[in-house]
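Please read the structure below before turning to the comments.
The complex appears here minus one protein chain, its other protein chains still in place.
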Amino acid sequence: MLAVAAERVWKYFGDYPALRGATLHTKRGACLALLGRNGAGKTTLLRILAGLSRPTKGEITLLGQSAGSHESRRRVGYLGHGIGVYDDLSATENLVLFGQLLGVNEPAKAAAAALELVGLTRVKDGLAREFSRGMRQRLAVARAFLHEPELLLLDEPFTSLDDRAIAVLQTLLAGALRRGATIVMSTHQIREAMELATDVALLERGQIVYSGPQTAEMLADPGWLYRTYGDKGAGDRSARS
Amino acid sequence: MREKATYVLGILGTLLMLLNLKTIFLDLPNEAAQGAIFRIIFIHVPAAINADVFLFVALVASIMFLAKKNFFWDSLAVSATEVGVMLLCVNLATGSIWGRNIWGVWWAWDLRMTSQLMCLLLYLGYLLVRPAIGEPTQRATMSAFISIFAFADIPLVAMAIRLPNVRTQHPGPVLETGTLDALYRPPFIIGIFVLLLIGAALTLVRLHQETTRREIDSLRRELHAI
Amino acid sequence: MMDLINLRFLFYGYTAGFLIIFAFVLMLVSRGRRIDKELTRLKSLVEDGGGHDKDRV
Partner (left out) sequence: MTRGLIAALAIARKDLRTELRTKESLNASASFALVILVLFSFAFDLGREEIYAISGGMLWLVWSFAGALIVNRSFARELPNDCLDVLVASPAPAWAVFLGKAIAAFFLLILVEAISLLPFGLFYNIAWYDSAGSLLVVMALTTWGITVVGAAFSAVTVNVRLRELMLPVLLYPILIPLLIAAMGVTTGLFSGDAVPGSAAASLRLLAGFDVMYTALALYLIEYVLVG
């Protein structure tokens, strides 16, 4: 069964189509790097997958459930641009709250375990406000992994993280993959993404123009994918000028 | 097609209005109790009725937008709301002038004028907030939500100002009973149609502008994406 | 005398009503002009900046 099956998804903002019939299929257990330039529609697609936004047209199923349904929300973990934790709650309070919302059986226990995982046990009762940037980011990572999601949606996960948080995230992602979870992450930094990615999809102007396994060419030359499958129009333009 | 419809409605409305004005001012006799000023009901009451009609259209369009997510409905909602608010203003201005003549004050907290004023305030909020929302889908969704909330308030306002302990002036059924002498009925009904036609024409014009505006917005995004 | 006052207020009333409608029409016309101007400006911009967009949309 597919982890993500998005069929011809359109999303209009007013009259402007941010997604123009994007089709994406991701196997279970895969780690998909969703590439594309700024404005290509990566965030829009991820927000729709996370149930934060409804597609104008098109069908999306996640793990066999329709996107945005209660069941799919429960099995999906989402880490967006913002860290999504409350500054005025302690680390534990934050995670217990989200544990309750996510329907985790024993929120307190899950919270303690998650804090252990990201190395914040020592400061578990400190307010998130008092944390350093990196600690806050690790707390956010703990929040996204709290309910052991089967599908992880990460929007530009590496851009704002510090080194330690990146290390924590990569360990957790590798662990999740071993567990059989699926990961979809958007990024425009190909090098970092390629370390984990098993699959690659390229989003151009609201359409998936390439989707397939990661290959040696991509690893060797980050620009290769864009040049081969990227926007033909943009190529023409540069050729003209 | 749309342009033709606008012109037809507009011209028809204006012609009918001129005919009706002739009847009202030249053919009809003065009413016994109020004298000449009673003629104001031929614009005052049709404005009120049509304001409610257009605001109701806006409500239906708002619900349709939420159900269908088709921007036509959003455009219709805002167009009809603007025309409705304009008609409310006509209603309030003429009513106020009539009140000054009959009661000697510009504003007497008369029941129906009060509820129309509150209705105006409700929809002014709608029109003020709308342009502050940048993203078109969000703007349309929020506007629809506000429109539904506003319309739901209208019956409550009517009930609230009729509470037994609320001191609004009850000026007696000057125009309250609705029994209009048969002589005055035709120009009254035509008056309703006149404003309906003119309002519909203006709504169509506004509708077209809203469509163009969306086109502009999508062009802006297009440029941004390049 | 009373009738004269009545007539005066009747005149005020209708004038006010039509003025409001007229003001609304003027508003519509000026906004329409502004919108049309903006549309042509943006259209020419888009054609200059990225003619290839046309066939893609």
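Quick notes
Order as written gives the chain letters A, B and C; numbering starts at 1 within each chain.
Everything below uses one rule, namely that a contact is a pair of C-beta atoms (placed from the backbone, for glycine too) under 8 Å apart; a residue touches a chain by one contact, two chains touch by 3 or more.
The shown structure was predicted, so the numbers you read here are calculated from the model rather than taken from an experiment.
Touch, as defined at the top, links the missing chain to these shown chains in the whole complex: A, B.
The residue from B:L12, B:L28, B:L111 or B:I161 that touches the chain not shown here is B:I161.
When the missing chain is restored to the complex, the residue among A:Y16, A:Y78 or A:F145 that touches it is A:Y78. Taking the whole complex into account, chain B touches the unshown chain at residues 66, 118, 121-122, 124-126, 128-129, 132-134, 137-138, 141-142, 144-146, 148-150, 152-153, 156-157, 159-161, 163-166. Touch with the hidden chain on the side of chain A covers residues 47, 50-54, 68, 70, 73-74, 76, 78, 80-89, 93, 97-98, 100-103, 143.
Quick note on the criterion: only the chains that are shown with their structure count from here on.
Each chain's centre was taken as the mean of its CA atoms, and the one lying most distant from chain C is A.
Chain B and chain C have Cα centroids lying 17 Å from one another.
Of all residues in chain A, those that touch two or more other chains are 205.
Each of residues 50, 53, 57 in chain C touches at least two other chains.
Looking at the complex, you find that chain A touches chain B at residues 12-16, 39, 56, 205.
Contact residues of chain C toward chain B in the complex are 2-3, 5-7, 9-10, 12-14, 16-17, 20-21, 24-25, 28, 31-32, 35-36, 38-39, 42-43, 45-46, 49-50, 53, 57.
The residues of chain B lying in touch with chain C in their complex are 30, 34-37, 39-40, 43-44, 47, 82-83, 86, 89-90, 93-94, 97-98, 100-101, 198, 202, 205-206, 208-209, 212-213, 215-216, 219-220, 222-223, 226.
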